[in-house]
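Note that one protein chain of the assembly has been removed; the remaining protein chains are unaltered in position.
The block that comes next holds chain A.
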Amino acid sequence: MGKGQPSYTDEEFVAAIQGGDDRALAQLYRLHLPMISHLVLQNSGTEDEAKDVYQEGVMVFYEKVREGSLELSCQIKTYLYAVCRRLWLKRLAEKNRFNGRLEDHEPYLETGAEADVDQAEERDQRFATMAEALNHLGEPCRSLLEGFYLQEKSMQQLTAEFGYTNADNAKNQKYKCLVRLKKLFFTHYKEEESF
């Protein structure tokens, strides 16, 4: 990889991002922002909305790549365009401003991106429920679990932080918290699914 602005091919991008290379991700991010920005601005959106949609779109792409489940049948550019287009359509529909036609300026292809977006949406739903459940959990369970799972601190660190006598105590506490979280999470999750 060169210094400054290394250029990647699509395959290199996927490989690098899968490998956790943030510079590749930043490069990719910078590369396609103007395209999406143009799309959203052309279709009655603002600059900020464009950034939001683009970040969500890149998120879908990124998570698929990290999972290793991305089946790219086209260029990354086309894929991102399809994903963001879909996301923006949804936003417009929510805002009730969609008049049934979008001004496309890129070739729009069936890329399977639609399914990916739906999948991502389901995952969003789950994460939202999780955030909700964590909010309802109460202290110190919430901080403990967030520390362990979200911030990926070690058990030793948490033991010191929360003033447990030893790591086993902290672990037991963590499991109890998990049981409570499970109850909250699954009641919420099932409720919302039954909708």
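Please note the rule applied: contacts are C-beta pairs under 8 Å (C-beta built on N, C-alpha and C of every residue); 3 or more make two chains touch, one makes a residue touch a chain; residues count from 1.
The working rule: contacts and distances are computed from a predicted model.
**Student:** The chain that is not shown, which UniProt protein name from "Trypsin-like peptidase domain-containing protein", "Branched-chain amino acid transport system permease protein", "Spore germination protein KB" or "Cell wall protein" does it carry?
**Tutor:** "Trypsin-like peptidase domain-containing protein"
**Student:** Among A:Val14, A:Leu70, A:Val117 or A:Leu145, which residue is in contact with the omitted chain in the full complex?
**Tutor:** Only one listed residue reaches the unshown chain, and that is A:Leu145.
**Student:** Even though one chain is hidden, which residues of chain A still touch it in the full complex?
**Tutor:** Output for chain A: 22, 25-26, 29-30, 33, 41, 44-46, 51, 55, 58-59, 62-63, 66, 97, 99, 123, 126-127, 130-131, 145, 149-152, 171-172, 175-176, 178-179, 181-182, 185-186.
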